[in-house]
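Shown here: the complex without one of its protein chains, the others still in place.
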Amino acid sequence: MNWELIGDILLATVPLLVIFPSMFALTTWVERKALARIQNRIGPNKVGVPLTPYGGRLSLFGLGQPAADGIKMLFKENIVPTGADRLFHLLAPILSLIPAMLVLCFLPLEFPWLNGEQNSVKAFMLDGAVIFFFAITGLNTLAVFMAGWASRNKYSLLGGMRAIAQMVSYEIPLVLSAVVVVMIVGSLNAAEIAEAQAGWNWYVFQPWGLAAFVIFFIAALAETNRSPFDLPEAESEIIAGYFTEYSGFKFALFFLGEYIAMFAISGLAVTLFLGAGGGPGVEALPWLKVIWFLAKVCILIGVMIWLRGTLPRLRVDQLMGFAWKFLLPLSILNIFIAGFAWHAKNANEGTAVSVIVWVSALITLYAAAKGLDRVNRAKVKPRAYQYGE
Amino acid sequence: MSEAIPHDPVLQQFPEVEWEEEFGTLIVPTTKATEVAIWLRDDHAFRLDYCSNVTGIDYLNREFKEKVKNEEGKTETIIHKDPARMEVVYHLYSMEKRTGPLVMKQRTTREKPEAQSLTPVWRSCELQEREIYDLFGINFTGHPDQRRILMWDEFEGHPMRKDYVEPFDYEWEPTPHDEILEKHQKGKVIF
Amino acid sequence: MTAAAPNYELIQQDDLETSLLEVSMGPHHPSTHGVFRMDVKLDGETVVDLKPVFGYLHRNHEKLAESMSYLASMPFTDRLDYFNSMTNNWAYALAAEQLIEIEIPERAEYLRVIMSELTRLVNHVSLVGFFVNDLGALGTPLLYAFREREKILDLFEQASGARMMCNYFRFGGLRCDVPEGWLDRTREVVDRFPKFLDEYEKLLCENEIILSRTQDVGNLSKELAISAGITGPMLRASGVNYDIRKVDNYGIYDRFKFRVPYSKGEVGDCYDRFMVRMLEMRESIEILKQALDGIESGPIMGNAGKVFKPAKAEAYGRVEAPKGELGFYLVADGTTQPYRYRVRPPSFINLTVLQDMCIGQQVADAVIILGSIDIVLGEVDR
Partner (left out) sequence: MSLLGGGIFKGMAVTLRNFVGSYFDKERLTTKEYAWRNDDKLPERAGDYPKEEAEQLSDTTTVTHYSRNFPMLLHDEGEPMDTVRCVACQICERECPPQCIYIEKSKDKKERGGNKAQFYPATFDIDVSVCMSCQICVEVCPFDAIVMNSQFELSTPDRFGGLLLRRDDLLKSNDYYHKIHPEEAAARDKRIADEKAAKEAKKKAAEEAKKKAAEAKAKAEAKAKAKEEMGGIEKPTETPDTPPADTKKEGNAE
């Protein structure tokens, strides 16, 4: 047994297990606060830290709220409906959390204490990290359906069915938009992808990269069941979807799993398109890389919250149509354009042709998106009304 | 107010229809109701395409005393008799001509209340006639889906009838000053 | 595969036939707007059959009103459509005033118009919020709507003492005059409202998701709408120009210049119903501005006697409530209690066509169709 290796593994994993769940707690607070402000409310502002058992408390804008929520969740009754499949009812939340936690390992988080030659973070830096990421997040679908089926509730079942259809459909544009980056870098290794974007060579600044990023982000929203694609848990239609029958700690696990999956998929988006840990000052201070990485993840999460505060959700057929009729053709086209543009640009580096290639790629993609949109668009437009006396 | 509708053409077309002067309503015999309704809806002079309000009234046998001053200046008491009956009242408007209302009544007996359903003529009667069936117990022949609507299916009786007696109070809650409390004290309420 | 063919056929005969999924949506469902139930049969996500089930909030309001004096059921009318207590009051007062000749003072008439148009703003703005909430928008538009509603409810509280159960109208006028400065505060709220509406429209009216979710969903033809007695914004969304404020000119509505928005009558879908309400709010603001300019001081109560005891008569009073035609049918028999008291609830009758509109749509559409009808269960079940 290599104790050093175990030590290195612990050094690599424990921070993940500390950082992300605490970020989860913080994110729930930020989400509540931000949504409240979007809706012109104040949000949680009373729960604080008790200073003494006899009174006096430090209420830092309600920062104690996540802790209070957690304690509440722990103490709530665990209700399993009669006739539910108790085993799968129990397994589902666990299964939804595990893959989400697992894929965090593949994010190229370069912790300063892991920078030696014996970089044990490489234990996780599989050559097939990106593929492994998708393979494992696919398990989440199973957990969701398990929950929907085991609850013995019609709403849960409907939610589970919706979730399967949605997650399987959106996996394809998700993977295809990631393929572009993999193709350009020529590697599935997250660290190498990050390395390739060093400096300001972020792929999001390329036309094909931008298109792929947008597709990836939209598909990621659907994968993590975030608004406007939160159909499996559509409150106004099917109560709470697949976790209708979950309460207490099991519900908390679902909640945790969902947020960790959000972090994971945002982390992947940052890795693939937003230059991973790249940012100002990283050459001088390498530890800034972790900070930048997490900051970018937070920005993406912020956009997700913002979207949630603004948009209503789609209908099932529209959701599927959007994946198959819009995102899929566009992402396939994007692969070709990326190939052409990359080669044309490389051949004419620094000339006017490269600019032309860059611009024309952008125009082609925009035109394709518009065209696909028009093809898909039903006669949907604002109407005129008349007035009577 | 929108224009009032002349009722004379109806009386000419259908001699069976009566005009009740007191309330200003058409009294339509239950056998003729659908025919009259379709005519009212489709006739170009009326075009009563919108049936706003449908409701029932339950009249018990009643007497009214009215004090009238006769020519000599003395007060006399006249007794009006109001026979027991049930009525279904329809308030008809025309959206096309913006006129209305014309009030139409189907009159039926209390013992065996039956009326013709006008749901085939105006869809708006569907739920309202169900409600009348539920609360008054008037049977509508030709109604597509005559079930109880506001009360539950197992409910007995028709609560809007004037002689309806509340059953045993199953939703009893102790209020401090109430007849229910008295009942409770007498031991009539069991929980 | 050829080897498996016999098995495949065997399965297909009986066992793979799928049955319809029967779901009881409600009475405890987040978006049935109260305790309303829809027994839905689903084929996958498509609604095959839908039966509305009523009566969970039934309290036999009509029977109660027949056992008390005319005035005493005024506070109970507040509880019918608890969003619009002012228009409920007005409809009842209108019916009762037909039973007895009462001159209503000028100022009371103006205040009635102001109150009822404010109510219309409250109802439409929050209905749009609820509707978008049913679409899944996490309450953001709803809370913007409630912010504005709050300002108007403050006005109601100042005038009548209560925010929702106002109980403000009386036969022959109003219960009390508005406090000093109330009209100025109202003017301030009314003047600011269009700015809010601009923002609201910007947030909602062009949103592609809302457009694609609501257009061509829950279509209601003009003919069916008229036949089924649909009233209010829902009727006008189906392309019928019928507004009782214009048709009956009750109160002093003939003094105000306003227009009635209605659709071209091609589809009559959820989007039309949503937009007609948005446009109606602008017209209500116009009425409010004119009414606030026109109001003068004076008495607010006509010379109604202490005891309301009409002679034997029948009356049907109807107003254009925000949800449609709200009518009160009173049969007086010469005593102090009505012999027959009937409410014609707009949202109950508008539900007649729920089934027709929902069949063939998705389950998510059934929810927004219900939302676009605009029901309040206090009124549906009475």
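Note that the chains are named A, B and C in the order they appear, and that numbering of residues resets to 1 at the start of each chain.
By our rule, a residue touches a chain if its C-beta (ideal position, glycine included) is under 8 Å from a C-beta of that chain, and two chains touch if they have at least 3 such contacts.
Remember, predicted model here, so these are calculated numbers, not experimental data.
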Out of C:46, C:60 or C:336, point to the residue that touches the absent chain in the complete complex.
C:336
Could you tell me which of C:150, C:191 or C:254 touches the chain that is not displayed?
C:150
Residue in contact with the excluded chain [from C:204, C:267 or C:315]:
C:204
Which one touches the absent chain: A:287, A:306 or A:387?
A:306
Touching the hidden chain in the complete assembly: which of C:24, C:158 or C:221 does that?
C:158
Residues of chain C (touch criterion as defined above) contacting the omitted chain:
68-69, 71-76, 78, 140, 143-144, 146-147, 150, 157-159, 161-162, 165, 167, 175-176, 179-180, 199, 202-204, 206-212, 299-301, 304, 306-307, 309, 335-336
For chain A, enumerate the residues touching the unshown chain of the complex.
34, 37-42, 45, 55, 218, 306-307, 309-311, 318, 321-322, 326, 369-370, 373, 376-378, 380
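Definition applied: only the chains that are shown with their structure count from here on.
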Averaging only over C-alpha atoms, locate the centres of chain B and chain C and give their separation in whole Å.
25
Multi-partner residues of chain C (at least 2 other chains)
none
Which stretch or stretches of chain B touch chain C in the complex?
1-2, 22-25, 49-53, 55, 57, 62, 64, 89, 91, 95, 98, 101, 103, 122-124, 126-128, 135, 148-152, 159-160
Touch list for chain C against partner chain B, complex:
54-55, 58, 60, 62-63, 224, 226-231, 240, 242, 247-250, 312-314, 316, 318, 325, 327, 329, 331, 333-334, 339-340, 342, 344, 348-349, 351-353, 381-382
Parts of chain A lying in touch with chain C, wherever the complex brings them together:
35, 38-41, 154-155, 157-158, 162, 227-228, 230-231, 234-239, 308-318, 378-389
